[in-house]
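The complex appears here without one of its protein chains, the remainder shown in place.
Entry: chain A
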């Protein structure tokens, strides 16, 4: 019998909300961003319409006619009757009359010159803000004016005498906000650097994982055979990298590896020249990164594997000892086979977290030397959120991130298959 249990749905709601807000929403937003040219300059929340003198060149490339370009490039201001009438209405007849007397029909090259003329009058308009307003009554130039509405902008463009047919192109160039595009992905796949980041990521994930699991196993097994108190001390020490804040942990590594650091100092009497053991060559950088990330990961492996080993019935180990098995044989034939699931679980879990993690690399080599340790997630961060000169490429960075999301989902599906996820969550046989 099938019916919906509303109580069950109620209990599920918080989980659904969390999945929705913390997983689906960011993924959807990343996907949306990645198909835009969004950057600091375009802003996030939309745009206005603005033509600056630099845009004129760009419009020429878009095939805008010369007549329109000339109309738009015209920044002259002329003192005419129409303007004087408006001036009299807004700022009084005295000012309008004086301007007429001094500058009737004069043409000013730009607004600044007319403002200067307004300032030099006997009945001067005192506030610069008002002088600008007054000057604007005499010109039709729309350069450097910001329009929030498209209709207003188009109306203003038509007033300058632009050709009707050019309006869509002009509007498109003038729009300051972001636009839809697939260029991010085209650019991504066309650049050799992208493939290098991909290879770096593959190397980083594989090598760190091997170190993680191998070292975690070694720690778990070796502490298993130690006396209890001793083993616990060891485990606590090896757990430190995981509980230390990354910044502090990395700082210690820096002290350890700098050319004036611990390693260089103790190696100096042996005739080994002081060097930066973290950044000397890309090999140094890779070894450091794998050791740093590996140690963090290995501690988790150690805890998981230790508890899995403890759950092996002690009688099996005792029996094997009676049969004359060596420690190595115990490990090979009893312990490792029982650890199959924890190892698989940790491999999949760590692959996914390593793919997306970059904080330790950021804090140590920052992708250097020469971008040789720049992994995919770090490249996404650098593109979207770090630029010395400030124009951040949100859209392009999101394209990087979206690919990572796709790989992550694909890997999860493979692992679910590998684990026989359906069996794991199926009803116990007795209930079928």
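By our rule, a residue touches a chain if its C-beta (ideal position, glycine included) is under 8 Å from a C-beta of that chain, and two chains touch if they have at least 3 such contacts; residues count from 1.
The working rule: contacts and distances are computed from a predicted model.
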Exercise. From the list "LytR/AlgR family response regulator transcription factor", "Rhodanese domain-containing protein", "Altronate dehydratase" or "ABC transporter substrate-binding protein", give the UniProt name belonging to the chain omitted from this structure.
Key: "ABC transporter substrate-binding protein"
Exercise. Just name the one of A:67, A:102 or A:116 that touches the chain not displayed here.
Key: A:116
Practice problem: Among A:128, A:168 or A:214, choose the residue that contacts the chain missing from this document, as touch is defined above. | Solution: A:128
Quiz item: Which of these touches the unseen chain: A:105, A:260 or A:311?
Solution: A:260
Quiz item: So which of A:161, A:313 or A:370 would be touching the chain we can't see?
Solution: A:370
Quiz prompt | Where the missing chain touches chain A, by residue | solution = 39-45, 47-48, 50, 52-54, 57-58, 61, 110, 115-116, 119, 126-129, 131-132, 143-144, 146, 176, 187, 190-193, 254, 258, 260, 275-276, 279-282, 284, 365-366, 368-372, 385-393
